[in-house]
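The complex is shown incomplete by one protein chain, all other protein chains being positioned as in the whole.
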Amino acid sequence: MKKGKKVLAILLTTATCLAAMMGCGKSPVQPETDSQSQETAELNEADSAGEEITINFWHHYSAQSAENETLMNVLIPRFEEENPGIKVNAVSHEWGDLHEKLLISAQSDTLPDVARLDSAWIPELQEMGILTALDEEMSDFTSVSGGLLESAMSTTRINEHFYGLALNTNTKILFYNVQAFEEAGINVPTTMDEFISAVKQLSGTNDNGQQVWGYDEPALSGWNLCPFIWSMGGALTNEEETLASGYINSPETVKAIEMFAELYSDGNITGWNSGDIPMTDGFGTGRYMMLLEGPWKISEMEGAYPDFKYATSEIPAGDGGSVSVLGGEDIAMFNSAHKDAAWKFMKFMTDEYAQEEMAKCGQIPVNRQALESDTVKQADFAPFLEAITSAKSRPTVPCWSEMDNELSVAVTAVMNSEKSAQEAMDELAEKYDALLAK
Amino acid sequence: MRISNKSKWQIGLLLLPGVLIFGIFTLYPILKLLIMSFFQWDFKSIAGQQFIGLDNYKEVIQDEYFQTAFVNSILYTLVTVPGQMFLGFLVAMLINSVTKFKVGYRVLYYLPVITSWVIASLVFKYVFNTEGLLNYFLANVVHITEQNVRWLDNRWGGLTVAMFLGIWKGIGWNMVVFLAALQTVPRDLYEAANVDGAGAVRKLFSVTLPSIRGTILFALVMLTIGGFNVFTSIKMITGGEPAHKTDVVLTWMYYKAFSAGKFGYSAALSFIITVVLAILAVIQFNLMQKKDG
Partner (left out) sequence: MMKKRTRYDLLIHFILLSALIVVILPMVYMISTSLKPNGALYEYPPRFLPSIREVTLENYRYILGQGKFYINFCNSIFVSVAAVLITAFVASALGYVMARFEFRGKRFLFAFIVLTMIIPGLTLIIPQYELAVKLRTINSLEGLIPFYVAWTIPYSTFMIKGFVENVPRELDEATYMDGGSVFTVFVRVIMPLAKPGIASVSIFNFLTYWEEFPWANTVINDNMKRTLPIAISGFFGQHQFTQWGYVFALSAFSLIPILLVFIFCQRFFVAGLTSGSVKG
């Protein structure tokens, strides 16, 4: 009996000691922001002058990145200084998690005020009716949007309304291991045929007897496959994005998938399997010789493998030309937001100062003035600026997330030789038509 | 004993917090789950959910992904439950037969049990990586395999790793449970067996195992439930990849609910699983009671 008491006592003392040691006395839940955000959520528009507002900002700058550092230590402090009375609570999620969290939160009225969104999500979220049409509610919308790149702003437009501001843009280009190309005595591929033969030539084993791959692709979704499908002359849907049959299962698209499957079965490419070496590590340690990646990879390599020598080039051209996939993020506010404060923050994030700061860590600006600045002109991402002009965006339809998932399921089956490329794409075309018809 | 009014009040007060918490946070969700399973309830129908009868149930049962996940769950349970029971029992027998370091063994063998699933899964993922330590060991140290085994890249490999993890993590629990049960076997039974000249094997089958039958059944019920409960390890190790082939029922349910937003579908799925487990448990409980009666 006594022992029981002792045990509980030990348990509690240990816990409290640890807690005290760690400075838990301060209260782990941060009551200030917590109660505030809840109260103000109810008051919504009624924020009178002297009161302090906290806006919640969700994003997917990864937690240990330079972008996140800049956001937390440079941009937000400056914004809060310029706008007394507004506090920003920035929350970082992983890319996939953010999408899930937004959908879940929409169900529960716990959406943040502002979020940085993959531009591919805008149609889906707009269809759910949770995004604010900025051109209707903000009187100075036109002057703000006028300062941003039109092509990037178009990702936020649905049915003649704008549901966000473009925040940054990006695309992918070819990264390659300089030493490996020198040793093999080959040139950087400029056509798809050269690419295929380079991939084959660079694959094999290294001096340690370890397998090396000519090319790495970290997943099999639209973001990964589109550059190949498009450059080889294929497509996912028709121009109007209403029909997939005849496009996703066209000979060109099927050929692109077959090329992938063939290279994979010969052990020349890999990357999407759970047990594969992660992209950055594989590239930096000479196990993957080529990648298609975005501008963020530059700072990532700088941090993780500073001595590694690599170079970039444009995507190899096929029958469809050299077409990369257009990425990029928008910043949008939700209907439940503190709209004035949220709008101020959105304007701040897209103004010249913030865009230039973010450009320093590899985010390609969309602000016209920032694009003219010296920072941008000297930035490492100059090669990307060119690729952006010919890059295409993935279908802007509300069902894109579902289509994307189906695409990777179908292509995975082809990679594992469970279906032929034609078979899988025919089935996929049917599913896509059904989804697009909804 | 007659219960006075005052006592009744006090009994009621003691029951109240438990019943209240249980009612709100468990009973209500169970009922709600049942209701949701009859509605079309998804991200796009926030406002008006439509009653669709058994359609969700039909969709679940006809869904190939669910069928795969269900088979995976059953296989996982069929492999890990006997696996950890056998190994746990073996360790318990061995520990029981030595005189020294009993406590030390017990503590160390129990370590995997208290390691959290998140951490254990990460360690296993790291060890079973195609480029990981295990493959290096197999191919370059003991030369059993020629190439790196792609543990995590296909259905059977991914499930195998999850099963290894499940067994590894379960041995300690079984060891403790069986060790305790072994203490309850009456000594005189062994002595009687000795008199009959029974060997070690016969003693095991005619004395030890029958005496701890209740414990075996208890472990069986708990572990079967545990087998269908597997979630974190799959989510962490393969995430259901490739193409949902390594999903188990709970990871598939979670995916459908929180990634695809099909709450009605997932509710129906949850209910099916609950019913399956309830049936299994009733069968197992009956087996238990037969022993008592």
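Per-chain residue numbering starts at 1, and chain names A and B are given in the order in which the chains are listed.
Just so it is clear, a contact is a pair of C-beta atoms (placed from the backbone, for glycine too) under 8 Å apart; a residue touches a chain by one contact, two chains touch by 3 or more.
Remember, it's a predicted structure, so these values are computed and weren't measured experimentally.
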**Complete:** Where B:Ile61, B:Ala193 or B:Leu277 are the choices, the one touching the absent chain is B:Leu277
**Complete:** Contact with the hidden chain, among A:Asn73, A:Thr110 or A:Gln179, goes to A:Thr110
**Asked** List the chain A residues touching the unshown chain?
**Response** 1, 3-5, 7-8, 10-12, 14-15, 18-19, 22-24, 28-30, 34, 38, 58, 62-64, 89, 91-94, 101, 104-105, 107-110, 112, 208, 210, 218-219, 271-272, 274, 277-281, 285, 300, 304
**Fill in**
On chain B, the omitted chain is touched by residues 3, 6-7, 10-11, 14-15, 17-19, 21-22, 24-30, 32-33, 36, 91, 94-95, 97-101, 103, 105-112, 114-120, 122-124, 126-127, 131-133, 136, 140, 168, 171-173, 176-177, 179-181, 184, 214-215, 217-219, 225, 228-229, 231-232, 235-236, 239, 250, 253-254, 257-258, 263, 266-267, 270-271, 273-274, 277-278, 281, 288, 291-292
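Going forward, only the chains that are shown with their structure count from here on.
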**Item:** Mean-CA-position distance for chain B and chain A (Å)
**Value:** 36
**Request:** Could you pull out which chain A residues touch chain B in their complex?
**Result:** 99-100, 103-104, 106-107, 127-128, 210-211, 272-277, 287, 402, 405, 408-409, 412-413, 416
**Message:** List the residues on chain B that touch chain A in their complex, please.
**Reply:** 43-44, 46, 125, 128-132, 147-148, 150-154, 157-158, 237-239, 241-244, 258-261
